[in-house]
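Here it is: the structure, laid out below.
Only one protein chain is missing; all other protein chains are in place.
Labels run A and B following the written order; every chain starts at residue 1.
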Amino acid sequence: MNRVLLAAFLARAEVRSALVGLAIGLVLALVLPSLPGVGSGLALRTLTVCAIYALAAAGVGVLYGRLGLVSIMQIGLVAVGGWATLRIYHATHLPFEVVMVLAALVTAAVGVIVGLPALRLSGLSLAIVTLMVAGALEVLVTYAGFPNGGDGFLGRVSGGTLAVIMPRPALGQSDDEFFRYVGVVVVVVLVLLRWLLMVRPGRTWAAIRQGEAGAVSLGINTVAHRLLALAVTSAVTGVAGALLAASSGILDPTSFKAQQSVLLFATVLIGGAFSLLGAVLGGLFFYGLPQLLNTVGLDGNLVFVVLGLGLVQAVTTAPAGIAGQLGALWRRLRPPRPPRPSRPSRPSREVTV
Amino acid sequence: MNLLPFVVAGLVIGSVYALSGVGVLVLYRTTGVLNFAHGAVGGLAALLVWQTVELRLQPAVAIALGIAAGAAVALLFGLVAGPYLARVDQLRKAIATLGLALVLLGVMLFVWNDKARTIRLETSRISFDVGGARVNVTQLVCLGLALLVVVGTLLALRYTSMGTSMRALASDRELAAVVGTNVRLVENTAWATSGAIAGVSGILLADQTRLEPAFLTFLIIPVLAAVVIGRFVSLWLTLVGGLAIGVGQSLVSAWPTVSAFSTAVPFVVATVVILVATRRRVVTVGVVRA
Partner (left out) sequence: MSRLTLSGITVRFGGVKPLDDVSMAFESGVCGIIGPNGAGKTTAFNVLSGFALPVAGSVDLDGDDLLAVPAHRRARWGLRRSFQQEQVVRTLTARENVLLAAEHSGSPTADVDRALDYVELARPYRLGAELTMFERRLVDIASCVVGTPRLVLLDEPAAGLDPAESERLLGLITRIPEEAGALVLLVDHDMDLVRAACGTVAVLDFGRRIAAGPTLQVLSSPEVRKAYLGIDEEVTT
């Protein structure tokens, strides 16, 4: 019986594409630094940060694509994760992995507290409230700064004292190693997220997305499960904050402006909110595109224009985003297979990583 | 501490929030689009005024030009995206305007960079003393204009044929179309009107606060809070909401220990309102799904 179930499980398109994604992700994470041209310097550091933001993008994508929830505060939550990481590290000097988990929990708590009141109303009110939080967090972060080894709750050094930098994790000291470290963490977190989408919470979220009344009559506590989704995605975003803090050991408030949250949301919709591949693309657009524009001598602010237009286009005409279009292309190009009636059929779906 | 100056400043800013909120509300009720780009449109109008005044244009002409630009940008978006937006749900409509906000912000940052500028309207140079608080004419204009626009909008909605059509669209789109309302014309009028209001409020806010693209773009936050207080329906409550948020922010900023948190006021107020609104809501779930 269990083997039949396992075979049916492995036969599902989403499971196979998830395994393919896992393999590709791990290979990229481990091999990319040794490629010529990528192996060192700015390009690798940029890719590292792109991979980190892919996590924040995945959070946005799961909320929007799986539950239809709009969260425009994700960069603010990255800042919360980063702040918690630095704060906890300077207070305890625990190993980075422990600090990262604690920071994820703190971020999850913040996400839940913010979402709690808005979740009871329409989706529009969550969008409004999260935009307000993005604005409020920007100011709070600018006011409080990030802990750098000083005293007090805010942990800021003052006067002539030198700022203390949080060291990178033991397994990721050099840029190469740190990229691999980030890559593995990102792949592991995305795999966990993918797994969550395929088991009970994912099923429940799909039912909620389809219709509130149907979900409630199945016995689903819709508010509790939306909160669970907020907690999970906020925790993932908190991990992004922790990795970002580890990247340079210190954070700058100017990287966490409210418009960055809007920008991240746009990249996720353009990349495709229904699959985690879209999230990875979103991370690339979000951090990679401005860097690319800068290197070719264009004003990085044009990113806003490009991604803004992309967002309007994604909302009005291409709801599955680039990942969805890639998926459709792949299905068109693939030769049709003869049906095998003896096995459970393979449902065709968006390519999901 | 004499709090009167803070109250006056808060009332002034709050009245512009309310003014801006009226534009958001009219557009939302008529087209179903909650315009997150409202602040960005205002920012663009203000920067155009600054630019044209720099080019030695008459300030009055420059202001008219800025307001017209606001109306034109909003109308253009309504013309281009409107037909597509009519087919998607409210959440997507709102998200699409986030795209517009990004585009406008990008244009502003590209053309004018993010340096803080100031525009000083002529009317701001004339000021007088009210109970220990300096009040200038621009501030009186802000207060008067907000009241005027609320009353004017109410009257226009009630007594003009365009206003009647807007109310018809707000209550039932399909029905309005069936009985022969020119839906596109009414919607385009709403876009242009709301864009012009965004332009006026953007210019006033730039005078009262600072002329900075991202800052003006995100002034949509207190404006939305005012609209939330108005429950997305009431012009009067939106006015009250705007004033309350303005005064609230101003008073919080009066104390140095908490002044950094003044931008959190809209969030707190809107959250409380949403909580209260939730409690009053009867538990009804739409059973039929399309």
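The definition used in the following text is that a residue touches a chain if its C-beta (ideal position, glycine included) is under 8 Å from a C-beta of that chain, and two chains touch if they have at least 3 such contacts.
Source: prediction; values computed, not measured.
Tell me which of A:L63, A:A207 or A:L264 is the one touching the absent chain.
A:A207
Any idea which of A:L105, A:A144 or A:I220 touches the chain not displayed?
Only one of A:L105, A:A144 or A:I220 touches the chain omitted from view, namely A:I220.
Can you list where chain A touches the absent chain?
8, 11-12, 200, 203-204, 206-207, 209-211, 213-214, 216-222, 344-345, 347, 349
The criterion applied here is as follows: only the chains that are shown with their structure count from here on.
Where the CA atoms of chain A average out and where those of chain B average out, how many Å apart are those spots?
Computed value for the inter-centroid distance: 32 Å.
Within the complex, which stretch of chain B touches chain A?
Where chain B meets chain A, its residues are 34, 36, 81, 84-85, 88, 90-92, 94-96, 98-107, 109-110, 214, 217-218, 220-221, 224-225, 228, 260-261, 263-264, 266-267, 270-271, 274-275, 277-278, 281, 285-287, 289.
Mind listing the chain A positions that touch chain B in their complex?
Residue positions touching the partner: 68, 70, 72, 117-118, 120-125, 127-129, 131-133, 135-136, 139-140, 143, 210-214, 216, 257-259, 262-263, 265-266, 269, 299, 301-313, 315-317.
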